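In this view, the complex is presented without one of its protein chains, the others remaining in place.
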Amino acid sequence: MTLAAQILATTIILTTPILLAAIGGLVNRQGGIVNIALEAKMIAGAFIAIVVSSATGSWLLAVFASAALGGAIGYVFSLTITRANANMIIAGLGLNILVAGLLGFLLSRVYGTSGTLRLPDVHLLPKIFPESVSDVPLIGPVLAALDPLTLFAWLAVAALPFLLANTRLGLRLRAAGNAPQVVRSVGLREKSIQDFGTVFAGIFSGLAGAHLSLASIGLFNEGLSAGRGFIALAAFYFARNRPVGTALVCLFFGFLDASQIRLQTAGLPPKLIGTLPYLMVILGLCLAAWNTKRKLQA
Amino acid sequence: MSDHVNTDAMPADGLAAMVRRGLDGTLRFVVPIGIAFAVGAVLLLAIGENPLETYSLMLSEAFSSQRRFAATLSAATPLLFTAVATAICFRTGVFNVGVDGAFILGGLAAATFGVMLPMSIGWWIIPLSIGAAMLVAAFWLWIPGVLLARLDVDEVVSTLMLNFVALGIAGFLVNGVLLSETSGNNTTETIHSTAELSRLVPPSTLHSGFLLGLACVFAYALWSSVTPAGFEARLVGLNKRFARAVGISIPSTIIVVMVISGLVAGLGGASHALGQVHKFSDGFSAGYGFTGMAVALLARNSALGIVFGAILFGALASAGTTIQLFSDIPLDIVNVIEGTVMIFAVVELGKLTLWRKGKRP
Partner (left out) sequence: MSPEHPRTDRSVSTRIGARDISKNYGLVQANHGVSFNVTPGQIHAVVGENGAGKSTLMRILQGLERPDSGTVILNDEPVQLRDPQQAIRLGIGMVHQEFMLAPELTLLENLVLGDEPMRTIAGPIAIVDWKKALTEARALEKRAGVAIDWNRPTATAPVHIQQYVEILRLLRRGNDVLILDEPTAVLAPQQVSKLIALLKQLRDQGASIIFISHKLHEVVALADHVTIMRRGKAVASASVDELDIAAMTRHIMGDAPADPSEQARAAVVLPDARRILRVEGLCAVTVDRSQALNNISMDVCLGEIVGIAGVAGNGQEELMECLAGLRSMSSGSISLNGAELAGKENMDFRRAGIGYVSPDRAHEGLARLASIADNVMAGSQHAPAFLKGPFRNLPAVGRAARQRLANLDVRYGALSDPVSSLSGGNQQKLVFARETASKPQVLIVSQPTRGVDLNGIAAIHAILRQHCEGGGCVVLASEELDELIALCDRILVLSEGRMVGAVRNEDATPETIGKLMLASGDGLEMAHV
């Protein structure tokens, strides 16, 4: 039982960055932009979080800095797509390479290290509950592991369906993604609405990055995001942009991550397990396409 | 009668049009690179380096001696293949971003054959390994090709995802059944020496795979300009409805270009495995598929542009490594330049095509 609770706790924590990025990506996609560059904003967020946390001694400022940097990168990225008509896929792949290059450059030139950045006095995300809560049966370990960003991520998941349905921006964002010409015809600026979606995705990816570096390890590494931006993409693609469904898929991916070592000892190769999210997306797309085709023929 | 008039009018106009197109292509090649180098220069200034000095140092590091030039060409070799594999698809309007995965699986297959086949078959080991690599990679890209052609499954997402799947499969195999017993983690045994592609100018690592790459570019040039299939592919890329109306099958064109793309990517993987690294290990592709994409975008799918682009990025990679050693400028500047090139290659493209369309009634 404690084993299960421990796996659950690890699952929750490992899910958070994927979930945050996926929330951002799904809002972005509801607005009509497929964001391939979640990874870039995530790694930038992870980096700035460590730097700010070390410099100010405040995890909260660090989190804000991550969100701000992610949002700023997102805004520039959005402009290349909505105003300069760049292909969103190529621009996204390019941004991933560019940001990774910039960070590597900074690391070795400014901090004189390659790959890993350790700074003194990094303040990690605090735990919400005191240590003693882990004695609570069943969910104790989970509660003990909870940090503010994890809580925020799940609150966001809970609020998102409401916000998308009931706020002016939510409605207009969905309309801009579904039928931009309609948005234009009722006198709104669909490009600005889409820019908002990309900035939102940037902010959430930045937060995801902050969680990666500040949740427990307290250092930055170039390989820290390890493709989680793409896993997030896989999650909302598979769940077809539905917030709660996306969260559940993220949880499943987090579980795969958390139980990797145990699966390995059980004889399941972790590398193959790691391909599961991507295979699921392809399978999901095939089923959807097959369904449409059948409907058309009927 | 009007035939006569037209042939008279043609050379002058034709030449002008050719010059215009050539200029256009050159501009679209040079402008993104110029912007990228400017971004790099800002970065260098920010850390107190003189960008002109750095760039001229890089230039001499990349080209100033036979040894350095060979290193540049060696670094350009995988890009020739991946750029051609990408260009074939882009030209047809198929958005294949899965060349990296095909390259990896091709390399894995070639290395596996290079290790496993008995030495006794002699030089046959090379064509067999290459053949296996091409088959595996072609099958790999055939999957998203069929999904696109028959079910209309978005090829961007499927090929992007398949890259990660390919990485996973390769990682699984080199940590499992193919794991070397002698040389540690994440790698296969070294291939038989008979399976190695010959080095062209030892001690440089430049190997005959480079010639294969050039041959590939040449074949691509032929395919795209003077074969019926290449002609059809281009029409499909320009206008699908038109292509269909003149009797070209869109699904089979898509599948064919995806398979050819896989063959080329697989050949590239084989060249890299048999010529450069002589085994397969994790990290086999240093993003060659994506750099190849940048090259193809920059070249706007032209064969000549691909050769220039591949050498440019090869030079950046090889000079970047040496200047990191000698002048403390991080190699990452190469990535900064590559990323910027990719972004500005498409920004340009979007804007220019829009203007053109807007102008004509």
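Points worth noting:
Chains here go by letter, A and B, matching the order in which they are written, and residues are numbered from 1 within each.
By our rule, a residue touches a chain if its C-beta (ideal position, glycine included) is under 8 Å from a C-beta of that chain, and two chains touch if they have at least 3 such contacts.
All values reported here derive from a predicted model rather than from experimental measurement.
Only one residue in the set B:Ile121, B:Leu222 or B:Leu304 touches the chain that does not appear here, and it is B:Leu222. Here one chain is not drawn; of A:Thr116, A:Thr167 or A:Ser216, the residue touching it is A:Thr167.
In the complete complex, the hidden chain is touched by one of A:Leu188, A:Leu219 or A:Ala288, namely A:Leu188. One chain is missing from the display, and on chain B it is touched by residues 1-3, 6-7, 9-10, 13-14, 17-18, 222, 226-228, 231-232, 234-235, 238-239, 241-249, 360-361.
Of the residues in chain A, those that touch the hidden partner chain are 166-168, 171-172, 174-175, 178-179, 181-183, 185-188.
Keep this in mind: only the chains that are shown with their structure count from here on.
We define each chain's centre as the mean of its Cα atoms; on that basis chain A and chain B are separated by 30 Å.
Taken in their complex, chain B has these residues touching chain A: 43, 47, 95, 97, 147, 151-154, 156-158, 160-162, 164-165, 167-169, 171-172, 175-176, 287, 290, 293-294, 297, 328-343, 345-347, 349-351, 354.
Of all residues in chain A, only 34, 36, 80, 84-87, 89-91, 93-105, 107-110, 227, 230, 234, 237, 269, 271-272, 274-275, 278-279, 281-282, 285-286, 289-290, 292-293 touch chain B in the complex they form.
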